[in-house]
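Only one protein chain is missing from this complex, and each of the others stays in its spot.
Naming follows writing order (A and B), and every chain is counted from residue 1.
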Amino acid sequence: MLLSIDHVTTYRYDSPARGVVQSHRLTPSRFEGQRVLAWEVSVTGGVEGGSFRDGAGDWVQGWSVKGPVEEIEVRVRGQIETFDTSGMLKGHREMVPPEAYLRDTPATEADEALRLLAESARHDEPLSYAHALAFAVAGAIAYRPGVTDAHTTAAEALAAGEGVCQDHAHALIACARVAGFPARYVSGYLFADAEGTPHEAAHAWAELFVPGYGWIGFDPANRCCPDQRYVRLGSGLDAREAAPIRGTARGAGAEHLKVAVSVQPPEAVKSTASQSVATQSQAQ
Amino acid sequence: MLSRTADNLYWIARYMERAETAARLLEVGARISLLPSAQGYRNDWDSLLRASGGATGYAEKYGPAEQRNIESWLFFDRDNPNSVASSITAARENGRIVRTALTSQVWDALNTAFQELKGLEARRGACELSKLTDWTMKQTAMARGAIDATLLRNDGYNFLNIGYYLERGDSTARLMDVKYYVLLPQVDFVGSGLDNDQWSMLLRGMGAQRAFHWAYGGDVTALKIAHFLILNRQCPRSLITCVAGMENHLGRLSKYYGKETPAQAAVQKLLAELESQTPEAIFDEGLHEFLIRFVGQSAGLGAVIRDSYLSGDM
């Protein structure tokens, strides 16, 4: 499926920052499920910094903006062709050993309730167990925006019984690690078609390392595995580590963040797409 | 040189000079309090507190002005960021950070002042005020002497001197303002004998009484004192001496780095303005108004120097 992405993040500072530094994971992963046709990331007033493909296979690009700066816009525009790989991360080159994803972070630490949840889904066959974990989490945490925030932990979300995709992913990661699966957080985009009701165009899900299969994506929020509607950007131990944009502003006042994401088939944005999609694609 | 290192050096100088200012304020206050006065001494101490920039902090901690409390506040009190104790501690800490940019003599001077200060604090009740102020002057002179005698004449030396001159100019203006702003609230007193006695005390407090008489002779008049402390380049503490000193060291920096910054233009402008001043014009403007304006200009110059060299945001 062909998808056009337009993702704009605006940072506004109450008092001008003396300088801003960001690290981006805003370029789609390279694996059999997706092929980039055109991709461009721009930062107003930004100077491109170092870039590299990290051990997890993500393309990382540093940026800096000289101060004083009151507002920055980070804009991602691109076109990508996606394929259904049944959630499997096929042909993805990475150096990090799966065992390194067995480590907990504060956001994904399992409490007794998460441990019980993991236990309740137990199957002998690993792939079935992984699926069961994803369903268990989907059943235990209802989708409801506004209840949790960026700092909510997996344990807190499960206790609340409500949350968004970040909470689903954290809870699944916590349960998976209890069950002995290396697990990680994945950030990306999701296309919402007319009939479907998937949540959040800027989306997140989890990947579990299943013996015999490798890394497989699970999206408890939508009770499915990632297919051609999904665009994968990057991964980490939890949401903070997998954040598409990490940054700091030096000497700034309070920061205000605004995010607008659109994921559409190209014909739906034909009029703007032909102008707005840059011809150059990012070196990878 | 690292901007932060330059900043540390600059602040060593500013804090040492600030310690001296606090001691001089104490000395002026103590001497003035010994004079007969129509209003009693309390009001004079109020003005000293204002000049030291710490009136609010003092009032919050101690309430009404009392000589004993003010002595504590200006010398020992760590809650007062401008006290002798706070200033010497801060100077020494800045020195410790850039220990390797200093000679052992300069470090010794700063460290000795700090170690002896701890001794004084341990027996603070037993110290006479005059001993404390003498001690402070001696320590600041030792540090200054070690800097002049032993430091390499590199960019760091210029930053130290810029710090000294900036703080000293500010200090002179504030000390003068004590006299003008509070001691003479009523115009009637201007030119009276009492007035002159107090001006003399001020000169003595600044260690400039004899120098003044050598330079001018005759009666002490407000005009002469204003000329001496503001416009006379022979006076080591006059405003023009301080601004000229900064102009000199900023000039050396621009040569050293082969590059002018807004700081050179700013100091030249201020110097030119002082050079065109006369005592009469200052009194026409109002001495208090003139001094407050100078304090503002001096702070403005400090900000330009910070932006040009010390903040690291060039």
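We take it that a contact is a pair of C-beta atoms (placed from the backbone, for glycine too) under 8 Å apart; a residue touches a chain by one contact, two chains touch by 3 or more.
The working rule: contacts and distances are computed from a predicted model.
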item: Choices "Sulfur oxidation c-type cytochrome SoxX", "Membrane protein", "Sugar ABC transporter substrate-binding protein" or "Circularly permuted type 2 ATP-grasp protein" - which one is the UniProt name of the chain not shown; value: "Circularly permuted type 2 ATP-grasp protein"
item: Touching residue (missing chain; options A:115, A:223 or A:246); value: A:246
item: Per the touch definition above, residue among A:14, A:32, A:48 or A:267 touching the missing chain; value: A:48
item: Touch criterion as defined above, residue of B:2, B:141 or B:281 at the omitted chain; value: B:2
item: Contacts of chain B with the absent chain, listed as residue ranges; value: 1-6, 93, 96-97, 99-100, 104, 107-108, 111, 155, 159, 253, 257, 259, 309-314
item: Residues of chain A (touch criterion as defined above) contacting the omitted chain; value: 19, 21-23, 47-52, 54-56, 60-62, 64, 66, 94-97, 99-100, 102-103, 237, 240, 246-248, 250
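The criterion applied here is as follows: only the chains that are shown with their structure count from here on.
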item: Whole-Å gap between the CA centroids of chain A and chain B; value: 59
